[in-house]
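Dropping the structure in here first, questions after.
Every protein chain of the complex appears in place save one, which is left out.
Going in written order, the chains are labelled A and B, and every chain counts its residues from 1.
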Amino acid sequence: MTDLTKLTIAEARDGLKASKFSARELTAAHITAMDSARGLNAFITETPEKAVEAATKSDEKLANGEAGLMEGIPIAIKDLFCTKGTLTTAASHILDGFTPEYESTVSANLWTEGAVMLGKANLDEFAMGSSNETSYYGNVVNPWRRKKDDQPLVPGGSSGGSASAVSSNIAMGATGTDTGGSIRQPAAFTGIVGMKPTYGRCSRWGTVAFASSLDQAGPMTRTVRDTAIMLEAMAGFDAKDSTSVDMEVPNFEAALTGDIRGLKVGIPKEYRLDGMSEEIAALWEQGIEWLKSAGAEIVEISLPHTKYALPAYYIIAPAEASSNLARYDGVRYGLRVEGDSLDDMYSRTRAAGFGHEVQRRILIGTYALSAGYYDAYYLKAQKVRARIAEDFKEAYKTVDTILTPTAPSAAFAFGEKGDDPLEMYLNDVFTVPASLAGLPGISLPTGLSADGLPLGLQILGRPFDEETVIRTAGVLEEAANFTAKPDAWWRG
Amino acid sequence: MSLDKATVAKVANLARIRVEENHLDTLANELNAILGWVEQLSEVDTENVAPMTSVAEMQLRWRADEITDGGYQQEIVANAPSDEDGFFAVPKVIE
Partner (left out) sequence: MGMIIQGVTGDWEVVIGLEVHAQVSSNAKLFSGSATEYGAEQNTQVSFVDAAMPGMLPVINTAAVEQAVKTGLGLKAKINNFSVFDRKNYFYADLPQGYQISQFLQPIVGEGILTIDLKDGVTREIGITRLHLEQDAGKSIHDQHPSMTLVDLNRSGVALMEIVSEPDMRSPEEAAAYVKKLRSILRYLGTCDGNMDEGSMRADVNVSVRRPGDDLGTRCEMKNLNSVRFIQQAIVYEANRQVDILEEGGKIDQETRLYDSVKGETRSMRSKEEAHDYRYFPDPDLLPLQFDDAFVAKIKADLPELPDEKKDRFMNTLGISAYDAGVLVAEKEVADFFEDVAKGRDAKLSVNWVTGEFFGNLKRTGKTIATSPVSADALGEVIDLIKDGTISNRIAKEVFEEMFDTGKSASNIVEEKGLKQVSDTGAIEAAIDDVIAANPDKLAEYRGGKDKLLGFFMGQVMKNTGGKANPGVVNKLLKPKLDG
């Protein structure tokens, strides 16, 4: 039999429906792959028994012709989604032992559509990071290595475990969350497809919050079609989330028409950063050419406030986080470090429970909201954010989608970005503006670096127009014909 | 604007994160580097710009006044580091 882990979700779905293999067989193949890939540290918690149980049910449903969109498809769930009865950590020490009594809406939607959970994927602590180096449960390793050496590379972040698991064929898909690029950047670093839908498209209920006005769940898969299938299963209106949008979820797969003739694709000139690597510039140029030859009209656009997106983001996200993370106080769940008084218990618990990057962001956020500084930092940043959103609104008067690189570089090695947090923050330079504006964006692999590492391009769209984004991505994917795969060194 | 040690200590206290005295300087430097970088926001003209408060153009939805939740004490305290007879328990607070 063919290696079932190499199938796409669409292929597996068709294979299951045609009874070429069972959901149990499909799941078993992935459990074996998961067993052999511990070196990647992609999972915080593996749930093989639950997977087999779910696959068994899927086989019944398949037999009865009741298959859901993702029936029998083994996936990883970023450990930021609360899963009933399964440890949920946000990769933080402070959630030690936390076993939710409830299920996040997004994961519940996936189970309704028949998906099978292999386990909870590793991530940056509370999704704060761009390299998956801040997890309490250790670094996730990128399946890809440079041609020239065996140095382990970061998978990107914060959805690093999800990216690594999908890239290494442990899982057919994974949930991610994207606050400033946490789906798109790791997708680019590991050579897979990742999509952040429009803010409000996927419910935030039951997902551990980082920055409420930015957090958005999305799929990470190996093809654009799989992303379309999985997004449809995850998305949907949820009355429990006041920011969830009451809108029909379209058949995203049907958007893959392969036809972008006449489509206007914007190229923002402000994204041509000084000192942009030639490799990235060439990748972008190539992308433009492919879309042009497919019949799209390329339009140069201006997003004048692009430069201010990162600093605005690094005020807004930490400010919201400082408040969102106040609930981790050692009273109702998770870690408690005893102290002489209630306040002493809080301070010790939070000092021991949060890692350095999380503490740093909480402190920045606390400061940005404090008396006397609110106007200069938080309010100013929210106003700048409004300007950035206006920029996009203006641009979408003339274009349908926007094409940019996903990240300024390929995956880097552990520790390479040093101790300077600002250098790390720059990773998100191309992804953050759309996050601030709440727009949908997809990253897909379109080429390799000179070192043999995957590079990604990003397509952004209008609010709630994921279909056009997916359609454009489909065409780009076909043109790029990205077939490179990492050597499965981790199996050794 | 620049953060000194005392301000970092005050902020850490507001955030209820215990920071050792000998770590305050390093932290102040890190935070100052970030805040210094953020300074560039002042270049943006935001006169007459309303701060962005929500991404989607939609109205707040209201729930009906119905009892649809609660009534599961055991699930509420199930993850508590310390609980007593259905209460959460914390170190004694002296009023």
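Here is the rule we go by: a contact is a pair of C-beta atoms (placed from the backbone, for glycine too) under 8 Å apart; a residue touches a chain by one contact, two chains touch by 3 or more.
Everything numeric here is computed off the predicted structure, so don't read it as measured data.
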Sole contact to the chain not displayed, among A:32, A:212 or A:468: A:212
Selected residue (touches chain absent from view) among A:247, A:276 or A:326: A:326
Touch criterion as defined above, residue of A:104, A:198, A:404 or A:472 at the omitted chain: A:104
In chain B, positions touching the absent partner: 10, 13-14, 16, 53-54, 58-73, 75-77, 82, 84-95
Touching residues (missing chain, whole complex) on chain A: 81-82, 88, 90, 95, 98, 100-102, 104, 204-209, 211-213, 239-243, 319-320, 322-323, 325-327, 329, 331-333, 342-343, 346, 366, 369-371, 374, 378
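Quick note on the criterion: only the chains that are shown with their structure count from here on.
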Residues on chain B engaged by chain A in the complex (per definition of touch): 1, 3, 7-8, 11-19, 27, 30-31, 33-35, 37-38, 40-44, 46, 49-56, 58, 60-61, 63, 72, 75-82, 88, 90-91, 93-94
Touching residues on chain A, where the partner in the complex is chain B: 97-99, 101, 198-200, 213, 239, 242-243, 245-246, 305, 307-308, 311-312, 314-315, 322, 326, 329-336, 338-348, 350-351, 354, 359-360, 362-364, 366-367, 370, 373, 376-377, 379-387, 389, 420-422, 436-438, 463
